[in-house]
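Only one protein chain is missing; all other protein chains are in place.
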Amino acid sequence: MHGSEAKIRVRYEETDKMGIVYHANYFQWFEVARIQFLDEIGMPYKGLEEDGYFLPVLECTASFKMPARFDDRVSIISNVGFQSPLRLYIEYHVFRGREKLAEGSTTHAFVCNQGKVIRPPDLFTKLVK
Amino acid sequence: MHGSEAKIRVRYEETDKMGIVYHANYFQWFEVARIQFLDEIGMPYKGLEEDGYFLPVLECTASFKMPARFDDRVSIISNVGFQSPLRLYIEYHVFRGREKLAEGSTTHAFVCNQGKVIRPPDLFTKLVK
Amino acid sequence: MHGSEAKIRVRYEETDKMGIVYHANYFQWFEVARIQFLDEIGMPYKGLEEDGYFLPVLECTASFKMPARFDDRVSIISNVGFQSPLRLYIEYHVFRGREKLAEGSTTHAFVCNQGKVIRPPDLFTKLVK
Partner (left out) sequence: MHGSEAKIRVRYEETDKMGIVYHANYFQWFEVARIQFLDEIGMPYKGLEEDGYFLPVLECTASFKMPARFDDRVSIISNVGFQSPLRLYIEYHVFRGREKLAEGSTTHAFVCNQGKVIRPPDLFTKLVK
């Protein structure tokens, strides 16, 4: 498994009337973390799509321990691996400083632009392993 | 100009920590109103796209008088017309009951799937006039 | 467990460049379904908050079988029950016609406006059981 750390700052728009970040918005932070991980292994997602590889989300989960609030600086640590040759699994751990706020996961298939499941590029598999 | 009325119910996600609807979300309500107007004149937007007509937003404005809040039932009255043969202009008036909350506008061009400006379908122009 | 059915229509804003609904947006639909369920048992969420009961999300999951697309009419069936006296669990099943698109869940605590976990109103517990 590979690790990566992304940093975001909480936007006002992401809060709700409870004064905390609306839960669904964490999945956008997970996206930021995932995109950055792909940059770091040298396989930026934009390039993957240009080469005909799309990574839709098959499953996603999140569990919340402490609320994030407006203007918080938040780190998202991601760990990436393969569940099977065709299934990418990413875990996310969300921190404000040393305080754990949340964790979650996404599972992805590689599909072509017709939506059919395809094998990931060999280089990708090699880089993640 | 043609008129239409769409009704939405404010979602929790649309609120922010001020306890009111975040201003940018009104543009999604304007979209709901616009889509419904196109249904009502018999030119649903999905069909327009299938026929190769896309209506990106060129300009948008909104002005806010009273905040909308979670769970409010809100009406969006839209008035639609052409500013020029190639430019569609829509005004929106947002109400909670008889109380005016906001108003706004969007301006659209018709473009093909290459992004080039094209003339709207004649039937569309006729139906709007 | 209690059931309820909510209906939504996919907004353009909810799609992404893959041409399908971005996964995180399903959680907003789950919110719509949850709010409607609470209406149907006579305990609207707005009233719960006014009485000092907030229901933040502790955990959420979703799993996607088929993509939803712009303008789809989608039904969300929710089933609601208690996992423990202090933990509300809701399952969501998302359909386009008879075709299952996705399913998911959210888990909630009841908290007061200070964020402390509290017991749900007795009437609420009774109505859900």
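Odds and ends about this structure:
As written, the chains take the letters A, B and C, and residue 1 is the first residue of each chain.
Please note the rule applied: contacts are C-beta pairs under 8 Å (C-beta built on N, C-alpha and C of every residue); 3 or more make two chains touch, one makes a residue touch a chain.
The shown structure was predicted, so the numbers you read here are calculated from the model rather than taken from an experiment.
Across the entire complex, the residue among C:Y26, C:Y45 or C:F70 in touch with the chain not shown is C:F70.
Of the candidate positions B:L48, B:A62 or B:V128, contact with the hidden chain is made by B:A62.
Although one chain is hidden here, its contacts on chain B can still be listed: residues 18, 20, 23-25, 27-28, 54, 56-64, 67, 106, 115.
With the whole complex as reference, residues 11-13, 28, 31-32, 35, 44-46, 70-71 of chain A touch the missing chain. Interface residues of chain C facing the missing partner chain: 12-13, 15-17, 19-20, 22, 24, 69-70.
One rule holds for everything that comes next: only the chains that are shown with their structure count from here on.
Distances from each chain's CA mean to the overall CA mean are smallest for chain C. Centroids built from CA atoms put chain B at 33 Å from chain A.
Multi-chain contact residues of chain B (touching two or more other chains) are listed as 12-13, 70.
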